[in-house]
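With one protein chain held back, the other chains of the complex are shown just where they sit.
Chain lettering (A, B and C) follows the sequence in which the chains are written, and residue indices restart at 1 in each chain.
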């Protein structure tokens, strides 16, 4: 098992407001990773090759990916490159929040990623740890609460996860499979639900911890 | 596939108050099943062979099982008979609520069935359907709400279910994997969380529908 | 649960030699299904809308799909229609043998379907039943042997199946996960390995039985 630092590529479509995420959601993820000694590179849709070049992907042990309103701009070629690095090279893949409708997430799982509903009213999210022995749950305790959330509600159209690490609930009792693991080809995939471009929630300590744990798990260090 | 009526054995330790469940929780289950054309027999701990005789089990396509405070009185022999009929003959098994600590549930899954906590304060339970295409979800829509519940909270010490059909949430945001499926040997197992001996909740229409759907699925008719 | 006859659409790219499969591999499948009272329609790549029109798919409870050398001719639109009917309407999908490299199989699972090797030397295939309680295993006993096979060998790049019903072995000891089940969206998928366009093996009784069982399972009648 490699003792080299993990190399992460943190990607965004860059539609999140600067007032909320000054360095982008990808910058917020990268900051959490760097604090834990992970080498994090940032990239975005407007970069050459959409920030998902063969070279950038080849350097990455794990790809963090946030997107919301510009899924359609990501080309089939970019999507195919992401899939190839997951399946054939074992690059980890960590789509965040609204990336459930991104082309790479849909293509690697084969499902729509559709959800039954959502609500944008600055409510709390309760995240419960269902599999306390999973590496992504390390240090998270039984639960954490995030101060702001865009609610998502089940059913969530995904293949049955290999492991559901976390389940969330919201104001009216809605529930969601918030932290889901799959293996595809040589690669590991972790979907993480929290986050919305208008809430500073991805700076919260539990989310930063999840990013670090997910980077380690998805790059097969744990 | 058999067109014979399904035969269910509905079992209780019989500690539920008559004021709440006049015919026992097993009677409430049997009533729901009969309304759907299922042949339901009732049995209890004080019957000969603890109500789990070789003959009674041999007649059953599916065993519904509720218990709470008398798990320790069920003998290892009774437990072994239940397991044999599940594994070797394909009898379905539907443990309800506090039966997560019963000997047959623990023995067939190999785990403790422990939960992180509970609360008995007559609160609402929101039950969301996570796998709408599963036979046990038939006719349940996206969710149902039960007026009274003893709260259970994750983590719940069980093997990862083959399928999680339903997830519940409670007043303070607690979540629980409420409807869980496993296959063991030739048999199918469905755990259903709702119900408490002091709440009339198992008479609620959605619970009655779940019992019927579970009887069909666990006896391999769907 | 519907008591209407199951409606199957049996599709082929039509490159199989007439000398071996006079009515095509899809004709051989349809014949087995009809004998069991299933309504089977046949279609092929050269038909309007590639034989996968919106109307034809909408009529189908389950799609049997064989292809080998013309995967690239199936359009992305045809593939998208197949996926939509699986995911959103619950149409069953039964890809056969070399259809592991077809666009719909790859797209619905998200993996390459690649195999480590193959050999075309008219050898025997031993098919062992691993999950005897699965509806697709009904009537098959512990094993069956097919007189001719193109060998496929693991690793097979697929998501971990929900259930592996059958495993095959070949002359030099090679093994393969031959009968694999997945659920995606509202639909059920069954991959069946045997068959090669130059071997009459899909006329063998055990294969005919598998087709019938798979039609029932994938259309959610069992």
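Points worth noting:
One rule holds for everything that comes next: a contact is a pair of C-beta atoms (placed from the backbone, for glycine too) under 8 Å apart; a residue touches a chain by one contact, two chains touch by 3 or more.
Just so we're clear, the structure is a prediction, and the values are computed from it rather than from any experiment.
Remark: the omitted chain is touched by one listed residue; of B:15, B:53, B:142 or B:160 this is B:160. Note that of B:9, B:32 or B:109, the residue touching the chain absent from this view is B:109. Among B:64, B:128, B:152 or B:182, the one in contact with the hidden chain is B:182. The missing chain, though absent from the display, is touched by one residue of C:98, C:169 or C:213; that residue is C:169.
The set of subunit A residues touching the chain not shown comprises 1, 90, 132-133, 135, 162, 183, 185-187, 220, 222. Looking at subunit B, the residues touching the absent chain are 83, 87-88, 107-112, 157, 159-160, 162, 182-185. If you put the missing chain back, the residues of subunit C touching it would be 116, 124, 126, 128-132, 142, 145, 153-156, 160, 163-164, 167-170, 172-175, 177.
Here is the rule we go by: only the chains that are shown with their structure count from here on.
Rounded to whole angstrom, the centroid-to-centroid distance between subunit B and subunit C, based on C-alpha atoms, equals 36 Å.
Across the assembly, subunit C contributes 162, 183, 185 as residues in contact with two or more other chains.
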